[in-house]
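Structure first, commentary second.
With one protein chain removed, the remaining protein chains of the complex are shown where they sit.
Note that the chains are named A and B in the order they appear, and that numbering of residues resets to 1 at the start of each chain.
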Amino acid sequence: MPSGNEKADLKAQERREFLSYVWGLGLALALTIVPFAMVKWGAMTPLAVLAVIGVLALVQIVVHFRFFLHISFRQKREDLQLLIFSALILSIMLAGTLWIMASLGLRMGMVQN
Amino acid sequence: MLAHPFGRLRLQALPFWDMLQHPSKGVVINGIIATGAALMVVLGGIVTVALISRYRLWRVLWSQWLTSPDHKKIGVMYVVLAFVMLIRALLEALLMRAQQAYGLGGGFLTPNHFAQLFSTHGTIMIFFMAMPFLTGIINYVMPLQIGARDVSFPVLNSISLALTAAGAALVMISLVLGTFSTGGWLGYPPYTEASFSPGVGPDYWIWALTLSSLGSTFTGINFAVTIYKKRAPGMTLMRLPLFTWTALCTSILMIFAMPPLTVATAQLALDRYLGFHFFTNDLGGNMMHFANMFWLFGHPEVYILILPAFGVYSETISTFSGKALFGYRSLVVATMAIGVLSFTVWLHHFFTMGQGADLNAAFGVATMLIGIPTGVKIYDWMWTMFRGRIRFSVPMIYAMGFMLLFVLGGLSGVLLADPVIDYQVHNSVFLVAHFHNVAVPGLLFGMIAAYHFWFPKAFGFRLDERGGKVSAVCWILGFMLAFFPLYALGLMGMPRRTVAYTEPAYVPLETVAFFGAILVVAALCALGVQLWVSIKHRHANRVFVGDPWDGRSLEWSISAPPPEYNFAAIPVVTDRDAFTVMKESGAAYTAAVPFEDIEVPRNSALGPVLGAAGFAIAFGLVWHIWWMVIIFGTIVITAMIVRGFARNTSRVVTAEEVRRQHQHWMDAVARAEPIARDKETTSANEGLAMPIDTGAEQ
Partner (left out) sequence: MSDGIAKHPGLNLGPGHGKDDAAAEGLMFGFWVFMMSDAILFGMVFATYLTSLSATAGGPGASQLYDLTSTFVETLLLLASSFTFGMASLAMKYRHSERRLVAWLLVTLLLGLAFIGVELHDFASMAAKGGVPTRSGFLSAFFDLVPLHGLHVAAGCLWMIALLGQLVRYGVDTKAKLGIMRLALFWHFLDIIWIAIFSVVYLPGCMHAIG
């Protein structure tokens, strides 16, 4: 049975973790509403909007990892290593594919405009 | 659905149907060959079933093997599967070599039949020979090397095996019903699209690969987690045996390289089944993206195959040279470097597809870079042998053959890495020579070496040494005769996958290659005879004590075969080459006190059920038998949900039982006569190695 002191500790910890979810929800909401609003009301040039969408998406992904999946630098090292390695492989694959397919599309006359 | 309960499965699917309908000479020859192959599958199945029934082995097969979550048994079953598939794919190779030897102006096979042969040969060798072989060896050895009692997810392991076996069964049944794909092991669209290949062939290929790649993904996850989470105390990463390092790297590659293949084949399936337009010629399809995704998988796959073999050679060269591995750290770094670099070179498989020269140059450079870590490895192995007391046992002969031949294969690879040269020889048999030159001496020799090296551990007796040497020499010579001529033929301009040709200058070299193929088949037969002889003489060659080769890592520190829980007490590791350290410090062969109850997973039918259902779903999809797909799909989901409700999933081996088995082994150790290294291949070898200063140095 947890002693009174531990109980208070747990209570504080639960409150902290609850607030972490609330923070996550709030941040994610803000990071969602902004790009949707920009697209809806066309605030800037298309290229600028695209850039903002991309950046906010990356930020929101980090927010989800941090507040919902509880990934942080206090993680055991292999989990974080794995995440970073996955991100590396994914970017190699995506960037390589886009480069290759763009080059092919251009040279093989597949791009219409 | 009611009008055709068996979908598009008709009598025409039988291999002799065509021959009876249109009996011309060519059709009859091909019909006889196809029917013969189908008969071999059917008879093989019947004989197996009959033998199992005759000796009343069904219960044993089910309760001791098929439902077993024990990584050692799963490993053995993987290797058995690999050997069965190796026999088929090698016979196909022989048939293709024969066809090409007689291929001046015709030959005896129809183009369609020949195309099926090279498609199944490639598909089987990669997915159903090489992958099961290395998965089986890793399964058996890796948990023992890290001092673990099993892999992290034993039941998932059994599911992976069942899925792989289901894929293999699908390829086998394609011999009896319908025809396999004629699109090569790569299955490039648009040729494999429904408009050009409307039959069942590409569907067989798609679903066999899907089953196998699902199994491989789960295997990769299982191995990686095991190596990360289940190491014995003191077994830090930099103390891992090199084979385990390569197993880790291969697992990581499996985890990340299988998804692109799954996506590519799934999209091809969507095209074929539901009329999507990923890779079609019309309506915005782009077949070049298939090649891109296939090789995003395909190149890491090459290293999935070769790395465990590198690990095996590292172990055998070190053990049979009686020395610690030279440059351990550099070997680890080289392995991991290869792992990452393997994701950066996939474009070199399609240099000629039409992208810009800048891209080709970048990927050509990246490809040549991989040669560096591989070269480091070769030097490390040579330095390990330098001043060692080398014993020319069978695994060592394979290792020597590998080092010589693999360097040649690697050099031809560096040639091909130059886009300018690649433009000249791409799609010629030069390429066929190159990839066989790395795959056969690299992967296959490595796996056969591993089979010889760890067989005594798994079954408790050594394989016959003489048969092994005969086979090894046949493999090496046969390989050289079969593939060196192909380099020349490629430079002479012979395209790959050619059923017949009109150039008489090809004939002499093709004939040599055919004899090479015969020699390789003889090598396989020698392996069979060797196994037969070894089983017959098993009592004379027992090595129950468990260390027949003066081994260096933990798997040799336990009995052969090991108990189901592997280690009576989890070993504590203090340095690299853990067992050698134990032997030198006198810590080996001590009583494990106190004995404890050991929890082991209960048998589970989930693996066989999912495997069988997976096979049925795939078969239904191939033949458009939709009720079969629905029923077995429901069974898969239900089985997984029911498994979620299972609670009592482990049982206990009591401390008393562990103590009894351990005592039995310790008694054998006490009785055994230590063996010197020069007598290790004689019947005097009971599996207890003489200390190094009195043994190897004599």
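Everything below uses one rule, namely that a contact is a pair of C-beta atoms (placed from the backbone, for glycine too) under 8 Å apart; a residue touches a chain by one contact, two chains touch by 3 or more.
Quick caveat, the model's predicted, so the values are computed rather than measured.
Colleague: Looking at the full complex, which residue from B:127, B:256 or B:406 touches the chain that isn't shown here?
Modeller: B:256
Colleague: Where the complex has a chain not shown, which of B:215, B:241, B:285 or B:442 is the residue touching it?
Modeller: B:285
Colleague: Out of B:90, B:169, B:208 or B:221, point to the residue that touches the absent chain in the complete complex.
Modeller: Answering carefully, the residue with contact to the hidden chain is B:221.
Colleague: Using the document's contact rule, name the residues of chain B that touch the chain not shown here.
Modeller: Residue positions of chain B that touch the missing chain: 152-153, 217, 220-222, 224-225, 228-230, 255-256, 258-260, 262-264, 267, 270-271, 274-278, 280, 282-286, 289, 293, 296, 637, 641, 644-645, 647.
Colleague: Tell me, which residues in chain A touch the chain that this view leaves out?
Modeller: Within chain A, the residues touching the omitted chain are 2, 9-10, 12-14, 17-18, 21, 24-25, 28-29, 32, 35-36, 39-40, 42, 46, 49-50, 53-54, 56-57, 60-61, 64-65, 68-72, 74-76, 78-79, 82-83, 86, 89-90, 93-94, 97-98, 101-102, 105, 110-113.
Just so we're on the same page, only the chains that are shown with their structure count from here on.
Colleague: Would you pull the chain B residues touching chain A in the complex into a rising list?
Modeller: So the residues of chain B in touch with chain A come to 228, 252, 256, 260, 286, 288-289, 292-293, 296, 340, 343-344, 346-347, 353-356, 358-359.
Colleague: Given the complex with chain B, which residues does chain A contribute to the contact?
Modeller: Touch list, chain A to chain B: 78, 85-86, 88-89, 92-93, 96-97, 99-101, 103-104, 106-108, 110.
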